[in-house]
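I'd like to ask you about the structure that follows.
All protein chains but one are shown at their positions in the complex.
Coming up: chain A.
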Amino acid sequence: MRASLSTLPGRIGIVIAVALLVAWSLGPIYWSLVTSLTPPLHLLGTPSLWPQQISFEHYAKLFGATSMSQGNAVQSVWPQFSAALTNSLITSGLATVVTVAIAAFGAYAFVRLEFPGRDLLFVAVVATLAIPAYTVMIPLYRLMISLKLIDTYTGITLIYVSAFLPLALWLMRSVYQAMPISLEEAAWLDGAGRVYTLVYIVLPLSAPGLIASAILTFLNAWGQFMVPLVFSPTLATKPLTVLIPEFVTRNYIDFGLMNAAGILAIIPPVLLVLFLNRYLVSGLMAGATK
């Protein structure tokens, strides 16, 4: 590995691989950005890699009180957009907080507490990851109707938690398994109870795991389309992912508006990852042992 990295062909290979990877992940975002800045008429012509003329028309349509569309003054979509943005933030945020909290305590139980059927139960929980969401959609819908949870934050959050908890549990379980038990034993002998030890000793040292779980859950929830499409019929809980495709009208697909909204929808998760990334450091355990 080292040898191949130090040779010139090896380096070129790496550069190409990285370039491909970057193009693969950033390409669509760039395309979206270009589209959102291109005036509507140009969008109908031949696509170009570089916008011929920059226009903030689409963003104005999102933010302004009124805007021009095909020569007519129309209502801006800001009320819908802001409502959906709020819904996205609330449902993703709630799902993240609840999932990480349950995973933090639940995974600990799966690692350190002994109860009959512990491993079986864990496998059962994780195995639900293998069930396609579509197969449970109809029963879940009936269930939500009878619980009167359609189009409520509680309903959406519950579905997200049930969907993302297994992964977070799995992740936190391996984090706890890697932690030397002597730290906890030392705390117990020092006079701490189980919960105190978990909260003041184990959790601070599990921060990287907790943050990774939080990021995964938030991004997963933020990008959800199928679930809110079914369970969030109105703007009471409808998130951006469902709202944005609705900019397709019967006569006209507003590519510019969709892409402008899409670009804005990327911002919150990017900010979150940038913010949490600072805490995603290794080496927290340094100095504990040896």
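What to note about this one:
One rule holds in what follows: contacts are C-beta pairs under 8 Å (C-beta built on N, C-alpha and C of every residue); 3 or more make two chains touch, one makes a residue touch a chain; residues count from 1.
One rule holds for everything that comes next: contacts and distances are computed from a predicted model.
Only one of "Glycine/D-amino acid oxidase", "Peptide/nickel transport system substrate-binding protein", "Ion-translocating oxidoreductase complex subunit C" or "ABC transporter" fits the UniProt record of the hidden chain, and that name is "ABC transporter".
Check A:196, A:225 or A:252 against the missing chain and you find that the one touching it is A:196.
Across A:43, A:102 or A:186, the single residue that touches the chain missing here is A:186.
The omitted chain makes contact with just one of the residues A:29, A:149 or A:205: A:205. By the touch definition given at the top, chain A reaches the unshown chain through residues 180, 182-183, 185-193, 196, 201, 204-205, 283-290.
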